[in-house]
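What you see is the complex with one protein chain gone and the rest in place.
Labels A, B and C are assigned to the chains in the order they are written; within every chain, residues are numbered from 1.
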Amino acid sequence: MAEHILESISLFLPEIALTVTLCVAIIADLILKERNQNVAYVVIAGLVITTIFVLRQTGLTETIFSDMVAVDPFAVFFKIVLAVSGFFIVFFSMKCRELDANKKRIGEYYMLIVAMMLGMFIMVGATNLLLMYLALELSSIASYILAGYTKRARDSAEASLKYVIYGAVSSGMLIYGVSILYGITGATDIYGVNAALQTGDFSPLALLTAGILIIAGFGYKVTVAPFHFWSPDVYEGAPITITAFLAVASKAAGFAMMIRFFKVSFIDTALLDTAGVWDIVEGFQWNIILAVMAVLTMTLGNLVAIWQNNIKRLLAYSSIAHAGYILMGLVVLTDQGIASMMLYFVMYLFMNFGAFYIAMLISNKLDTEDIEDYKGLGYRAPLVCVAMAVFLISLTGIPPTAGFIAKFYLFAAVISAGWYGLVLIAAINTVISLFYYVRIFRNMFLIEPEGDTSKIEFSLSSKILVFALLIPTIFFGVYFRDIVDLAQASVKMFGL
Amino acid sequence: MTYCIAQIPQWLAEPGLTHFLVISAILFSLGLLAVLTRRNVIMVLMGIELLLNSANINFIAFARYTTLALDAHLIALFVIILAAAEAAIALAIVLNIYQQFSTVNVDEVSTLRE
Amino acid sequence: MTSDTLIQFALYILFLPLLGFLLLIFFGKRLPRQGDWIATGILGVTLLLSLIILFVKLLSYPAETFISQFTWIDFGDVPFIGPISVELGIMLDNLSVIMLVVVTLVSFLVHVFSIGYMQGDVRYSRYFAYLGLFSFSMLGIVITHNFLMMYIFWELVGLSSYLLIGHWYEKKTASDAAKKAFIVNRIGDAGMFVGIMIIFVTFSTFTFEKIFDSIAVGTIPFGSEAWLTAAGILIFCGAIGKSAQFPLHTWLPDAMEGPTPVSALIHAATMVAAGVYLIARTFTIMTGDALMVITYIGLITAIIGAVIAITQFDIKKVLAYSTISQLGYMVMALGTGAFTAGFFHLVTHASFKAGLFLGSGSVIHAMHEALHKKHDHQTDPQDIRNMGGLKKKMPVTYLTFLIFTLAISGVPFTSGFLSKDEILAGTLGFASVTGHYLVPVLAFLVAGLTAFYMFRLLILTFHGDHADSSRENDIHESPGVMTIPLIIFAALSLWFFYSFNPFGASSGWFYAAIERPMSVVPSVVQPVAAEVFKDAVHHAHTLAMVLSILIAGLGILFAFVVYHFRRVDADRLKNAAGPLYDFSYNKLYFDEMYDRSVVGGTMGLSNLSKWFDDTIIDGIVNGSAAITRWWSAFTGRFDNVVIDGLVNFSAYFTGFIGLILRKFQTGKVQTYIVFVIFSIIVFFFIFRTL
Partner (left out) sequence: MELSILGIGILTWVVFLPVLGMIVVLLLPKENGLAIRATTAAATGLQLLLSIVIFMRFDRALLGINDPDSFQFVEMYRWISVDAVPWVGRIEINYFLGIDGLSVLMVILTALISFIGAISSWNIKRLEKGYFSLYLLLATGMMGVFVALDFFLFFVFWEVMLLPMYFLIGIWGGPRREYAAIKFFIYTFVGSVLMLIVMLALYFSVTYVDPTTGEKVHTFNILMMMDPANFEPGTVLYGVDTTWRYAAWILLFIGFAIKIPLFPFHTWLPDAHVEAPTPISVILAGVLLKMGTYGLLRISYPIFPDATVHYLYPMAILGVISIIYGALCAMAQKDFKKLIAYSSISHMGIVVLGMAALNTQGMVGAVLQMFNHGTITAMLFLIVGVVYDRTGKLGLYDFGGLANQMPKYTGVVMIAFFAALGLPGLSGFISELFSFLGAFDTFRTLAIISVSGIVLTAAYMLWTLQRVFLGALKEEHKTLPDLTTRELIAFVPLAIIVIFLGVYPAPAIDLMNASLSYLVEVVRTGGEFVIIP
């Protein structure tokens, strides 16, 4: 037993490193006091170490702590995505003027980010319902506070209140659903759940209730309609860095957990072969529910985004729409779908962070988040605006950008599974999304600046960060072989 | 010793799993009701506690009436702890709201919308 | 002289005018005398070459046809169809060599005349360049050996006609007339194009010879004689347009807006005769039914032209309607089967009608000069009511004009008599064989009318007293470059060039050279056989001659009675005719009718299309302004967003849904949770049944 635990700990090093980082950050915050900006460097160092530990886990397919957590390529892939987004968020935060108002408490801010990362790291690996719930709560609780962390206190406070109420209710539903699932299967680890479900010896009604409640709980985390309502308000109210983090990392972790949960527990492993489509367990057509949700999500996200004037809110709705696209990958019940979802997250990370980062830079300089104020910016800040245009083009899914490749593989997966109607809806939605993305770069380039026409200069580090996001966005649009390979190889989960 | 005040009905004499599940369902519904109808944030938070505890009842009931091990008890404990943590955070946020809005009425905290 | 030399000469004839065109268009203004001598010289050379060809061909190779061709486009062996290639080439037979002389002769003389007439014009060199282009195109029509080249040059003469009619394009009437000429011709050409399509699809070639041979062995379009007839009629459509036949004749009178020598060359002698030439060329494949259509179209045209010409006062308009009428005559002649007569009339008509136009040009020139001297810009120099008494002032013009008028009226000892007489005999013969007696009756009537209105014109212009004695002294005879062509044309309008017998052309060289070609169409749809027809004509010949002299005499007499001796008051005649006069004076209201129906209809359709495009098609996508405005009142912000580029209806629609969906985002967290629970319940009930 002890040996097993020791062995488990050795495979739990990334999470431990994060925990240590968390502790060091708290201490550093206390020690540094006035210069607590430097906590950020502590966090970066911690993230570096974490990443190294994550990279050392590549190729492993293990389970640790008595089937509580899986260490498999799937988890590693998502951990890398999370770690990279963690880096970016910390860098963003160091640039973000919005956070300056609470300079004295900035140490806490970084600390909470690490806590959130920890929760998400566990989410992507958890194979036990309880651990899933705990991890979800850990990341949620940290994000409740982070959402309220900004100088514009009123909006921020409101955001965090809504978030906490909504989040708590959702987690209540989740745990209630889990309790029922536990009741009918008698297991808390998802493999046990799966084994019990395959016997078919339970009330379908109970399974349906549990399933829908669990979907509601997960749906909240990954912001898919109709469980997304919190997100626009929170995204708008939260500091832009946190919005970006929620829109990318939190969503990725949520999806990872969701994929693992559904793929492990709700499919009929007896009929699972390498040839393609999985069979789902009898009594609960969860993929149809997800399909309906995917359609609702992308349509709603895009249609409402058209009406937004606040860039943060617009990007929030846009990220809801993207969640809808991504969800399609799970609906089709193939490994290819999962792979394309994973690929999507990589691309999405760069392009969405890019858009958020530039929105932040502009907000830093002009103190505005209104799209109408972007008029003529292309002439005042050409480099940044061209980069923004590329990110938006990528978000629309036009080649040769990463966004196109992401969408391409996703659509390919959906088509190869024969969901033509779904892909047609997604295609139409892509066209709709063009309206609001175009509106941004139309304002930037097609309208000449009025009033102040002076050039806006950005610091070198800001530019470097822009390029760090821009280059992958274009590069993955032209050369994507390795990343596709990686995603396809990382579909492998423990136990399957 | 025949203090037989009244005959306890059969369904009450030996409470079974169903009773607990029904209780928990009622509790869950009440929790939701509180969350949806109360205007005071504190009351809403109490509703949330009800939600979480209804789940706890389920867990314990399942543990009691089936042959399952102690897993459910542990889950219940964790949920209680989490509920406490969540409540702490939530109350801090409510305090913040009160400072900003001078009210704890959720309806009035709705400047972010559409 | 070998056939190769002849072909070579023919090629020189064809391309020299093109060379002239290119020289003048690029360097015209920089050349001495703006290059008129180049153009005229080139045409002189071509005339010479044509004459050589004519003599050599008729004397040495009277029965042969020379063809020279090359492959222009080769599609190779086309799948499912077989080999297709397009050859271009030229063909010299008696028909084309005679036509060559006609074209180059008239063109040369018109060039000479123009040197005088166009002197001092703003676009003098351009004018000569276009004349060169025209000559090139017209010669192309004449010597082509295939339908494609025929069509190509057919359109090119249309172009040069367009350019020359619109020579004085500053005047709106001129540019209108040019446009009208081109478009009306295009309508006919479209028909011809369809005819050529039928031919090409059937035979995979454009070459006359191959097509005729194929039909002769029984290959007909889509295996149906009706299609062959249709092809014939459709090709004839080209002639309808170009030769100003009813119902497409309306462009020709308007085309008189061009310089008068141009009218003489293009709109009297050559281009308009191309239609007749086309019928002659394709006569072999015309079925009986097609020829019947041609006959009647020609007849109607002849009558319309004659009737309108009676009442016109513009000297050129009278001549224009006369041209229409005479062209109808030729077409009718070909339709009845009087092939040689029809073509003969083309040739004779070319000289006397060109002469008439040049004569009128001489008159207009004189009038113009006189008016110019008096700074009178109100009086119309072309209105014959402003003329009169020019006989004394312009003797050469008058005499030649008289000869032309006699010729066109069909008075013996003129070329016109020879050809017209043959045509009338042909119609009589045709009627006796087929029973269509309306044709000769009306043909004779037209002959009478022609004599009448031509002498009316002559008398009003040259006889009597001048309308305004104050300018009489300013009117002078035109210079030599203008009168010499007139004299040459007048000489050519006499009988002896065509036949030494002034009362019958059939013994002359022309009849020997041009013989009606054999019909190759299947026997069931063949027209009246040549021998039967010839017999009938022979019987009717004397009758025709007598009648024609009689009728022409009557017409002339009546004209003299009314206009010269004024025994009958013209105004009383006019009143007696009442509405008939108005009808004729207003050109039978063709223009008005077409303006209302065809032009108006097309413009209406065009505006409807535009409306449809802007409102419906774009509207489906764009949302009409009304709805937009209504919405902007409703939502206030909408207009903003509309202007922001969301005008698309689809966008508007999606935007509208988005607007509704947006309302769900109330900002109240409890409402959100209600939605969540509601959705859960909906999911539950939907999926419970699944």
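Definition applied: a residue touches a chain if its C-beta (ideal position, glycine included) is under 8 Å from a C-beta of that chain, and two chains touch if they have at least 3 such contacts.
None of these values were measured; they are calculated from a predicted model.
Displayed chains that the missing chain touches over the full complex: A, C (touch as defined at the top).
Taking the complete complex into account, C:Asp176 is the one of C:Asp176, C:Asp289, C:Asp314 or C:Asp380 that touches the chain left out. Contact with the omitted chain, checked across A:Leu174, A:Ala402, A:Val423 or A:Ile440, is made by A:Val423.
Between the chain not shown and the residues C:Leu156, C:Ile549 or C:Ile657, the one that touches is C:Leu156.
For the chain left out of this panel, the touching residue among C:Met1, C:Val78 or C:Ala512 is C:Val78. Not every partner is drawn; the one left out touches chain C at residues 25, 72-76, 78-81, 84, 122, 148, 151-156, 159, 162, 166, 169-170, 172, 175-176, 178-179, 182-183, 186-187, 189-190, 193-194, 197-198, 200-201, 222, 602-603, 605-610, 613, 617-618, 621-622, 645, 647-648, 651. In the full complex, chain A touches the omitted chain through residues 274-276, 334-336, 379, 393, 398-400, 404, 408, 411-412, 415-416, 418, 420, 423-424, 427-428, 430-431, 434-435, 438, 442, 445-447, 479-481, 484-485, 488.
The rule we apply is simple: only the chains that are shown with their structure count from here on.
More contacting C-beta pairs link the chains of A-C than the other of the two pairs B-C and A-C.
A straight line joining the Cα centres of chain B and chain C is 98 Å long.
Shared interface positions of chain C, defined as residues touching 2 or more other chains, are 662, 665, 667, 669, 673. Contacts with at least two other chains are made by residues 32, 35, 44, 106, 109-114 of chain B. Interface residues of chain A, counted against chain C in their complex, comprise 161-162, 165-166, 169-170, 173, 205, 208-209, 212-213, 215-216, 220, 226-227, 229-230, 232-233, 284-285, 288-289, 292, 300, 302-307, 432, 435, 438-439, 442. Of all residues in chain C, only 641, 644-646, 651, 654-655, 657-659, 661-662, 664-665, 667, 669, 672-673, 675-676, 679-680, 683-684, 687-688, 690 touch chain A in the complex they form. Taken in their complex, chain A has these residues touching chain B: 130, 133-134, 137, 141, 144-145, 148, 153-155, 157-162, 164-165, 168-169, 171-173, 175-176, 178-180, 182-183, 186, 188, 232-233, 236-237, 307.
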